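These notes concern the structure reproduced below.
Omission of a single protein chain aside, the complex is shown with its protein chains in their original locations.
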């Protein structure tokens, strides 16, 4: 399994009139978690796109347990539990507040595709090499 | 079953560098669909909040089939398939483009709560009355 | 002078914990106003981009008089007071609430450029033709 955590501070713009983070913004938090998890492997997601690959999200599932609040320093945990063997990659993601309370649980499924979005492909070799280390 | 559709035009701000709508923005489209579906019943969601109730989202599930693009006039379909009998309400939601192609399928579960977010409650009587008509 | 108005409803996602529209979102409202003002001329901004032109914003000035609130049906007024004779176009923009109260005044300056963002150009002939009618 590969796991990475990163922290971000909740912005004013991300709150809503219920005085909590707007529910749609967790997709963005999850994305930040994935991007930093990939960067931590030694590849940047931007590089992957620059090489002509994209990773569109095909499925997003979120359970909201407790709200994040303005100015909270939240921790985003991202896990890849299975080494991809085809065009699919699944991230299990969680958000915690500073008190260590679990706020949100999610799962995001993405496809590796060429930039034209016409063809599913396998995980780029460069990324697979880096990720495989965690599954041996 | 209660069903309502509404249309919105995709904004520049909602696109990303992949030249499609950012995946996190569908949560917002779904919210617009729910809000207009409730308004069509003769209650506004704002009124519900003004009466001291809130409907936090507790679960969000989305499948992305095709991307929405800039300036598309998209149709958001919102269905309530079961009349709530306790604190839960479930919306089945779909997004279509102008060509009638299904872009996104989602399901959103919300709780009726008092505004303090401390207590789950049943659907406010005023809203239940309006909604029940569709389930007789 | 050319003037166009359009209305949009304030979304939950656009509010912040101060229970008003987040100040950064007026840039998006102004953009909607400009896009609909251009569409009303008989050209879509999307078409302009598809023809290889872009209109990056180079200056934005906003005065906030009163806040917009959740679910308000706001009116965005967009004015072009001077027919562009070079690469610059200026929109004067205002936002009003349903009671007709002026909420926000802004001015946005954009450049006509080719899509590579390397060269300033004059207003595309197709758009100039449509706009000139209002300045004769």
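Odds and ends about this structure:
The letters A, B and C name the chains in turn, as written, and every chain counts its residues from 1.
Heads up, the rule we're going with is that contacts are C-beta pairs under 8 Å (C-beta built on N, C-alpha and C of every residue); 3 or more make two chains touch, one makes a residue touch a chain.
Note that the structure is predicted; figures quoted are calculated from it, not measured.
Mapped onto chain B, contacts with the missing chain fall at residues 12-13, 15-17, 19, 22, 24, 70.
Mapped onto chain C, the interface with the missing chain covers residues 18, 20, 23-28, 31, 54, 56-64, 67, 117.
Although one chain is not shown, part of chain A still touches it, namely residues 11-13, 27-28, 31-32, 35, 44-46, 70-71.
Criterion: only the chains that are shown with their structure count from here on.
Taking CA atoms, the transformation carrying chain A onto chain B includes a rotation by 180°, reported to the nearest 5.
The innermost chain, defined by the distance from its C-alpha mean to the mean of all protein C-alpha atoms, is B. Over half of the residue numbers at the interface between copies chain A and chain C are found on both sides, making the touching surfaces mostly the same. In this assembly, the C-alpha centroid of chain B lies 28 Å from the C-alpha centroid of chain C.
Averaged Cα coordinates give chain A a centre that lies 24 Å from the centre of chain B.
The set of chain A residues touching two or more other chains comprises 24.
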